[in-house]
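Only one protein chain is missing; all other protein chains are in place.
To keep things simple, chains are lettered A and B as they appear, and every chain counts its residues starting from 1.
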Amino acid sequence: MTPSFSAAVFALTYSIVRERCAGAEEGSTRLLNRVATYILGCHSRLPDFMRVPLRLATIGLDGSTLLTTGRPLHLLSHEERWRRIERWRASRFSPLRNVLRFYEGLAVFGWYGEVHEDGA
Amino acid sequence: MSLDGRSVVITGAAGWLGQGVLAALLHGLPDHPAFAQPPQRLEIRALVLPDQELPGDLGAEDVEIVRGDLRRPADCVRLCEGLEGGLLIHLAGLIHPGRIRELYEVNVEGARHVIEAAASAGFERAVVMSSNSPVGCNPHPDHLFDEESPYRPYMHYGRSKQQLEAVVAEVHAAGRIETVVVRAPWFYGPRQPARQTAFFTMIRDGKAPILGSGENRRSMSYIDNLAQGILLAATVSRAAGNTYWIADERPYSMNEIVDTVEHLLETEFGRGCAHRRLRLPYVTGEVAGLADWALQGLGFYQQKIHVLSEMNKTIACSVERARRELGYDPKVALEEGMRRSLRWLEDHDGLPR
Partner (left out) sequence: MAPEAASTSYRNGGAETVVLGSGPGGAVTACLLAEAGRDVLLVEEGPSLALGDTESFSRDEMRRKYRNGGVTVALGNPSIAYAEGRCLGGGSEVNSGLYHRTPPEVLDRWQTEFGLRDATEADLAPHFEACERDLNVSLLPAEAPPASLRLHSGAEHLGWRSIEVPRWYRYDAGGQARRQSMTETYLPRAVQAGCRIVPQTRARVIRREAGQFKIHCSQDTADGGQRQAEFVAKTLVVACGAVQTPALLRRSGIRDNIGRTLHFHPTIKVVARFPEVVNHAGMGVPVHQVKEFSPRIGLGCAISQPPHLALAMLDHPEALAEVLADWQHCAVYYAMTLGGAGSVTPLPVFADPLVRFGLSAGDMGDLATGLRRLCECLLAAGADLLFPTVRGLGPIACEADLAKIPPALSPGATSLMTIHAFSSCPMGEDAARTATDSFGRVRDVPGLRIADASILCSPPGVNPQGSVMAFARRNALALLEGRG
């Protein structure tokens, strides 16, 4: 019910990989989870002055749907989440775009890294 | 590895799951080719609490019954004695305890006793039953747990199962016995205990609680699917040292579960249903969770509150690894599983009119 950083990262990862990458439908749970864990790890290694702002921004995005839907982003369905993600990444407000780009970049990099390392 | 000619020790044999596994061993599992015929020359020993009985169809003469309690190391030694090369299927565990302390006494220390006893008796492998609770709830509705998901134990039961898995890992690492952990979520199917019947009654009477939208998903395991997973964990050699989620092919939403049972009750079992749900706001689950947490903090356990607190959560796992590595193939899904479950109740006069 309350916004959560790690839940939001998992939810963003699942949505981005599903929409963007091929092969994420069947038999890919372990890879999806590894990508999300990878992104959390990348966040924890970010330059220290960026870590907290990005975390707060992510929690903010997670909580931003509370008013309209009564639920944080991570508890919405994939379709509802993706509508918001699409809107945010096209936003005129560049910091918002950058947050989405951070997750999108790591999600696709991580996904194809996993698929590739798995030799699939 | 085949089960033919093996010695198998089962704990929790008189329980719901224990009976399911015993039935699979004695009568075979028609849904899976490897186990369709019961194994030959099997020697089965079952640990049963002093006040428990095995049902008649699980052939008392085919099973050697050892009466005892996991909490007593000597009972465990007696259970495993003389069965070198044997196989331990450790199913006994406490889900709904009287006092919190008992969770740890049975689920962690009891397990240690019996696994140690098996290792000392020269057993080859131990398959140990765990649950979904060590990893808690999924972070978002379409998420699935896999075997690498980090521990985030749900309350004391979850913590006890996490500690159990740590004990298993420790014994395996010491190289004394191969171990396999099987994690299963809620299971369902024939031979269900009375609390399951109560659930069907609630559905018939329109009192099944639905928290929030009811779209949150639950993995469930039909009892024979789970038995299949356990026998595979016991026999596939590459399983050694691993953990596997065993459940039905896919998770079901709360609504789907209730709707399916309601539909079967009406159309196949002639039970008129009220066609209502006990709709509660989403936060009910959170409030119940708080109450449960507070009670558990004081050392008490209240089953209804505990179950209610989980009703709005998504607890769903992926069985991809078991499929890939064990050849797990869950044939029965929700509707067929519930049908068999209700039929068993009807056959045993357990289905309320």
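Assume a residue touches a chain if its C-beta (ideal position, glycine included) is under 8 Å from a C-beta of that chain, and two chains touch if they have at least 3 such contacts.
Here the structure is a predicted model, which is why all the values come from computation and not from measurement.
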Left-out chain, listing which of the shown chains it touches: A
For subunit A, the residues touching the chain missing from this view: 20-22, 38, 41-42, 45-50, 94, 98, 101, 104-106, 108-113, 115-117
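Criterion: only the chains that are shown with their structure count from here on.
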Where subunit A and subunit B are represented by their mean Cα positions, the distance between them in whole Å: 33
Subunit A-facing residues of subunit B, complex: 139-150, 215, 282-283, 286, 318, 320-321, 323-324
Complex contacts: residues of subunit A adjacent to subunit B: 1, 4, 6-7, 10-11, 14, 27-30, 33-34, 37, 74-78
